[in-house]
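Okay, handing you the structure first.
The complex is shown incomplete by one protein chain, all other protein chains being positioned as in the whole.
What follows is chain A.
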Amino acid sequence: MRATQPPVPVAVEQKSFVLRAVTSVRELPRSVHIGLVIVIIMVFAAVFAPLLAPYGPDDLNFGASLLPPSPAHLMGTDENGRDLFSRCLYALRLDFLVVFFVTYVSLPFGVVVGAVAGYCGRAADSVIARVTDIMVAVPFLVLVAAVVAVVGPGMTGVLIAVPIISWAMYARLARSEMLVLRELAYMDACIALGFSRFRTIFRHGVPNLLRSSLVFSTVDLMGNLLLLAGLSFLGLGAQPPQSELGAIIADGQSYILTAWWLATLPGLVLVLFGIGVGMVGEGLSDGRVAGRSA
């Protein structure tokens, strides 16, 4: 069975990283594409808010208060004559920054803790499993309110409080996946090949359990955005004049009968983002992407 020619050094099919990434994105289900387009457009809108916004987010114009949506003011104006569209763009900036930060700080931390717990088992596992149980049982809003009470109202409270709790879900997910992985022959093979525990867990275990956490993070992302909006709505999150979607909706609420757009349109922005990340998440959890682990 031996090949007659000496083997050529690997040079075949050495695609660039970018090219491979593009190919693998193209192979994903359609819903991921649609979701990605929505999310990317919204992120772009947030990043380039200063260029895209026709008005400043805090520009008062009392001569133009409570105007309905029109070509001049795409989403109308509020009681102080501020342009709602511009405010929403700036609000997305703040919201995305905070939400992506709290979600993707929790994820790696939780995954590392969970993977180690699941692999090592025994005492370490019992301790970590109980701690995550406690974390999941803590009423979220109450904890955030408590942290806000300590550090004062504003975004700092959210940035501190959310990761304290939300790493626990990732830890649980990673742990349960690792319990399955650990029994597979290639994890045994890693040990039999003399690899260190560190290499076995992080180089060979974690890439195989990351998917469930990534899928969950899309749900978590939306959950955190709603939480942030909810906290601002309650007056615990963003403080005026910071524009934040929840705060905008809270302000618009008192005008709901006379100026419906003030609360409704920012709400639809939230919904749109939710649909976007939801489609990405669902597509990623779809079995068809699982080709490589089949």
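Assume a residue touches a chain if its C-beta (ideal position, glycine included) is under 8 Å from a C-beta of that chain, and two chains touch if they have at least 3 such contacts; residues count from 1.
Here is the rule we use: contacts and distances are computed from a predicted model.
Novice: Given the options "ABC transporter domain-containing protein", "Chemotaxis protein CheW", "NADH-quinone oxidoreductase subunit F" or "Transport permease protein", say which is the protein name UniProt records for the missing chain.
Specialist: "ABC transporter domain-containing protein"
Novice: Just to verify: which one of A:Phe109, A:Phe195 or A:Tyr255 makes contact with the chain not shown?
Specialist: Checking each option in A:Phe109, A:Phe195 or A:Tyr255, the one touching the absent chain turns out to be A:Phe195.
Novice: If the hidden chain were put back, which residues of chain A would touch it?
Specialist: These residues of chain A touch the chain that is not shown: 1-3, 7-14, 121-122, 184-186, 188-196, 199, 203-204, 207-208, 291-294.
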